[in-house]
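Quick notes on the structure that follows.
In this view, the complex is presented without one of its protein chains, the others remaining in place.
Right, chain A next:
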Amino acid sequence: MVASSFLRKCLTTLAGLLLLSFGSLAASQIEDQTEQFFRSGHTNNWAVLVCTSRFWFNYRHVANTLSVYRSVKRLGIPDSHIVLMLADDMACNPRNPKPATVFSHKNMELNVYGDDVEVDYRSYEVTVENFLRVLTGRIPPSTPRSKRLLSDDRSNILIYMTGHGGNGFLKFQDSEEITNIELADAFEQMWQKRRYNELLFIIDTCQGASMYERFYSPNIMALASSQVGEDSLSHQPDPAIGVHLMDRYTFYVLEFLEEINPASQTNMNDLFQVCPKSLCVSTPGHRTDLFQRDPKNVLITDFFGSVRKVEITTETIRLQPDLGNMESRYKKEWMDEELMEPLKYAEQLPVAQIIHQDWSGHHRIFGIPGASKHFSVIMIPSNTLTFSEQSPLSWRARPQVEDHCR
C-alpha cells in the first residue's frame, strides 16, 4: 500500500517535472521565436539599384547593377519592390556578340541579365532629377506603380549605385552630376517623411567613400568600394566581348552573396570583410555611426532579402465554377440580337471620302491627273519637316502621288 502510494507520488512528481521541463522548453522556444520576430523592426524590403553610365565601354557598370539585382531577386525581393535604373542598354546593343545577355564572369559563365528582367527606368530616363524624385516620392501623378518607391516607415531599403565618380560627386550619363550633399539631403527628406526604417547604401565608384561622408540622418549604414583619393578598379576583360565585365568590389560582393540563401544568418560584419586590399587594390570603407543596431546583429537578408512569414495549410479549398445560369444568359443574348442592326468594319482607304474631306478649315478639292487605280497615303509625322501654307496652285505642281510600296 505504502509502496504503491509512494510509487504514485514518484510518478506524479516525475510527470510534473517532465511537464515543467517541456513547458519551459516550449516557453523558451516561443520566446526565441518572438525575439527573432521582433529583432529587426522592418516589415517589407525595397531596393533601388542605379547604373549611371552610358556607352559600350561602361559595360561593367551595367553588369554590376544586374548582378546585385539578380542576388536581390534570388533572395526574395519581388520585381514590384525593386526600382532598377540602367542608363544604357548593353544586352541588345549592336556591339554585343551574344544578344540579350550580360555576363559577369569571363568565358560567359554567368548571365546576370537572365530571362525575367524588368527595367523600370532606362536610357534617357536615368537622370539626377528622376533619381531624387524616386527617393523622395515627389513624382508626377501619372507615374506608373512600377516606377515608384512606395516605402513606408517600416521598410528596409537597399540603395546601390555604380558608375564614374570623384571626390564628392557621381556622374550621371556623362552629362550631369549628383553631389554628396544632395544625396544626404535626399536621405534626410526620406527620414522626415518616414519613408524608411533602415537604409543600406552601397556605392562602387572611384573615391566612393566621399559620397557617404555627409550623411546626417539616422539609421543609415553605408559601404563604399574605395576611399577618397583611391580609384576602384575593374576586374577582368573578356576577349570575345572586348570590354571589362565587372568591377572588383562588386565581383567579390556577388561571390559573397551567391553563398547566401534566404535562411542564412550571416551578418554585416562579414560583408565589411569582403574584398580586402589584396584582392581589390582599393580599400573598401564603411560607415556605421548613424546606425542604431550593432552591425553584428544585422543580417544580410535584412536588406538583400525579403523574408516573409508564411503559414502553410494542409486543408483543401474547392472553388466551383458556376455553370447553371450560363445557358439561359446566352439564350437571352440571342433574342436581343434579332432586334439590333448589324455593325460593320471601317473602310481602310476610302479615297473619295479623303479627297473631299474638310482639312484644316479649307475646302481643297484636288484631282490627280491621269489617275491610276492604286492609291496610298504617305504620312510623314516628323517635326523636322515643315509644309508651308501656299496657294492651292502650288499643290498641283507637286509630283504625282505614286504607288509607294513597290
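The criterion applied here is as follows: a residue touches a chain if its C-beta (ideal position, glycine included) is under 8 Å from a C-beta of that chain, and two chains touch if they have at least 3 such contacts; residues count from 1.
Here, contacts and distances are computed from a predicted model.
Participant: Of the options "Glutathione S-transferase", "60S ribosomal protein L27", "IFNW1 protein" or "Phosphatidylinositol glycan anchor biosynthesis class T", which is the UniProt protein name for the chain that has been left out of view?
Facilitator: Listed in its UniProt record, the absent chain's protein name reads "Phosphatidylinositol glycan anchor biosynthesis class T".
Participant: Which listed residue, A:R122, A:R214 or A:H286, touches the chain dropped from view?
Facilitator: Residue touching the chain left out of view: A:R122.
Participant: One chain isn't shown here. Among A:S4, A:S278 or A:Q348, which residue touches it?
Facilitator: Here the residue in touch with the unshown chain is A:Q348.
Participant: Per the definition of touch given earlier, which of A:R74, A:K147 or A:R214 contacts the omitted chain?
Facilitator: A:K147
Participant: Can you list, in ascending order, the chain A residues touching the missing chain?
Facilitator: These residues of chain A touch the chain that is not shown: 89, 91-92, 98-101, 113-120, 122-125, 142-147, 309, 311, 313, 315, 317, 319-320, 322, 325-326, 329, 333, 336-338, 340-350, 354, 357, 359, 377, 379, 381, 383, 405.
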